[in-house]
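Of the protein chains in this complex, all but one are displayed in their positions.
Right, subunit A next:
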């Protein structure tokens, strides 16, 4: 896959990117779109048109529409009326795109953050998922699918609390 050559963003683009990136995730409002790693690019054309590229976590993630609307709104509030938010699929989003700060916030919110992938391959199954409530590594899988497509449901064997785990993708 050929990707478009990287270009240094202008000061205006950097400013607008920071605004768009600070939009909270509609499902997990503790983390921002920038921390989630779904904001791919923001460009301002010569005519002042703002073109934003957003990538979904899962192909069918319904939150993408709310994200687009929220980005348009925040840019409009800052005087940019001509905004288009496009969804792009390539390169595919991965849980490795979540920033360190994003992971910390997820854990603080009670969601076990995704484990990092091996250099080239799946997540090693031996890596345990730590309970976000008590910190125990003695946890078990209840279901691979939870309240949203991106999460699995687990239970802590030590403190008995069930918790969500942002599963690796």
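Here is the rule we go by: contacts are C-beta pairs under 8 Å (C-beta built on N, C-alpha and C of every residue); 3 or more make two chains touch, one makes a residue touch a chain; residues count from 1.
In this text, contacts and distances are computed from a predicted model.
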Among "Multiple sugar transport system permease protein", "Phenylacetic acid degradation protein", "Rieske 2Fe-2S domain-containing protein" or "Polysulfide reductase", UniProt-listed name of the chain not shown: "Phenylacetic acid degradation protein"
Identified contact with the non-displayed chain, of A:49, A:76, A:104 or A:144: A:144
Residue ranges of subunit A at the interface with the undisplayed chain: 1-4, 40-41, 53, 56, 58-62, 64-65, 68, 86-94, 142-149, 153, 167, 169
